[in-house]
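Omission of a single protein chain aside, the complex is shown with its protein chains in their original locations.
Chain lettering (A, B, C, D and E) follows the sequence in which the chains are written, and residue indices restart at 1 in each chain.
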Amino acid sequence: MPKPQAIEYANASPAVREIFDDIKATRKVDDVNNVWKYLANDLPLLRRTWAGVKEVMGPGVLDPVVKEMLYLAVSITNNCGYCVASHSAGAYKAGMTDAMFGELMSIVGMANETNRLVTGYRVPIDPMFEQ
Amino acid sequence: MPKPQAIEYANASPAVREIFDDIKATRKVDDVNNVWKYLANDLPLLRRTWAGVKEVMGPGVLDPVVKEMLYLAVSITNNCGYCVASHSAGAYKAGMTDAMFGELMSIVGMANETNRLVTGYRVPIDPMFEQ
Amino acid sequence: MPKPQAIEYANASPAVREIFDDIKATRKVDDVNNVWKYLANDLPLLRRTWAGVKEVMGPGVLDPVVKEMLYLAVSITNNCGYCVASHSAGAYKAGMTDAMFGELMSIVGMANETNRLVTGYRVPIDPMFEQ
Amino acid sequence: MPKPQAIEYANASPAVREIFDDIKATRKVDDVNNVWKYLANDLPLLRRTWAGVKEVMGPGVLDPVVKEMLYLAVSITNNCGYCVASHSAGAYKAGMTDAMFGELMSIVGMANETNRLVTGYRVPIDPMFEQ
Amino acid sequence: MPKPQAIEYANASPAVREIFDDIKATRKVDDVNNVWKYLANDLPLLRRTWAGVKEVMGPGVLDPVVKEMLYLAVSITNNCGYCVASHSAGAYKAGMTDAMFGELMSIVGMANETNRLVTGYRVPIDPMFEQ
Partner (left out) sequence: MPKPQAIEYANASPAVREIFDDIKATRKVDDVNNVWKYLANDLPLLRRTWAGVKEVMGPGVLDPVVKEMLYLAVSITNNCGYCVASHSAGAYKAGMTDAMFGELMSIVGMANETNRLVTGYRVPIDPMFEQ
């Protein structure tokens, strides 16, 4: 039975429940998203991933909505359907407007285009960028 | 001779020079970067790309430094060396600090990691993200 | 009608049936997976792909479960849903346990993260790796 | 000593030399490109890869220049520097002009852009494409 | 409500309708595809994308079917489901036959394979490709 299954709170071990509780408290939500229920299949992976996300997406020098938009831009570039859905929601929740999303999409599209133009034309790095 | 060559201003056609002039005026620089000198090998491509970049990266609802950071995040994810070099410079010029770059790198790294965790665990999209 | 269709054994040409028979005999299965039924739309492609997979995934110096795990790691990185599903099954069949899958996922996630950290920080190759 | 080394004809085994001879005869060249000299480190891989390339890039329904351009478009999208260099050369040799290369670049850039727009906007497949 | 919605003609602004009308007239179709209905959420993005696609995919030195096949090859490499579906349809409409599609698939598969072989063996660019 190779298909991974979600670990629901009711069936989770105490160690997993502790992490789920921290996610719910940190994010002020009633239940954790599917990604956490699946990562719960491997406790060290769940623990390390949540600790990392909590640290990286927590308070810092960047505005929370900027952080979510960067996460979303990468997820779109990687063509990850789940990640686009969840981080779109995260970005809107953090204050992204439709106009901001439109500009984000424009930049993501343009960057993916020009990244290939540079590769195809084999453009050498300008000396000023090497200093 | 399949290797593309840079078109320098001195050797450029009037149509290319006009675009180079607009780039220099818009960006307040003395010379255009290599990417434009290579795209100049194909006039319609140069014209369309510059018009697109000018519109997308010009004034809008997002702060210029956020725009450059989104461009950089995509370029890193795509592993484009030239683009990482040029858009790092662009982001620093627009006001990115070392601490902001460190957070950007943390998010880009984390997103690339969790994008694959979601794919490998075949996580279904939460119904709340589908509305 | 651009959407490709599966070629079922009952409707297959003798040349396709011969390959399907070899797949079934080699893998000791009653029917071939969908991927082969679709590749059957192009006989040379089906023949070359099966010959390659048979040779590459057959007996060699690496353990069969390691081979399947490498295939799976690449498929996750490429975000190929079908491939993740089929090679997860293949890896479990070859002896992968849940703990092994958890470690594989940890490594795949970590590698995708550090690959981008290296790109974003433009890390030069250590001289000792160039020898 | 982990860095792979080129296998030159003078140092190659008879089995490798036979494949090198076939490459040189098929392509009417005096020496094989670096890619073959490196693949020669693993005889089954060299043999299978050359057999595949010879079959796929040999006479078929598509014009040779179209085949090389498709190979080049994929190589640019994957950001493979060696592959862009060698398949640019291959495409020019097969008849690609600068204008054709410019159009190829425009399409490759545009496709990489719109691929992400579709992902970011989560566009559902039109029913007419599913038939 | 973060999930983007399609903008149907009946609910579109005059500016969007004008673009939809141009798409329908240019392509001689009764309705625009979903991608345009979603891009219509951001007028500048819709306008710029359609102008770019119209110019790039319009008459040029490459045959229309070759253009569509290049678009399709990139979309397959990027694993974009919507794009594979829509550009398969576009290529068939422009004259691609099943045999041509089979050769395209063979080349796309082979290029994705050899791109990685070159990377893994760290093959240096042949001097003749650098001129």
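Note that in this section contacts are C-beta pairs under 8 Å (C-beta built on N, C-alpha and C of every residue); 3 or more make two chains touch, one makes a residue touch a chain.
These numbers come from a predicted model, not from an experiment.
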Visible chains in contact with the missing one: A, B, C, D, E
Touch with the omitted chain, as defined above, among C:Asn11, C:Thr26 or C:Thr114: C:Thr114
Touch residues of subunit E, complete complex, unshown partner: 72, 76-77, 79, 81, 84-85, 88, 104-105, 108-110, 112-117, 119-122
Residues of subunit B (touch criterion as defined above) contacting the omitted chain: 79, 85, 88-89, 91-92, 98-99, 101-102, 105-106, 109
Absent-chain interface as seen on subunit D, which is shown: 1-3, 41-42, 44-45, 48-49, 78-80
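Heads up, the rule we're going with is that only the chains that are shown with their structure count from here on.
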If a chain touches subunit C and subunit E alike, it appears here: A, B, D
Most remote chain, CA-based centroid, reference being subunit D: A
Computed distance of Cα centres, subunit D from subunit C, in Å: 21
Interface hub residues of subunit D, defined as touching at least two other chains: 3, 52, 56, 77, 79, 81, 85, 88-89, 99, 104-106, 108-110, 112-115, 117, 119, 121-122, 129-130
Overall pattern in which the protein chains touch one another (line/ring/star/complete/other): complete
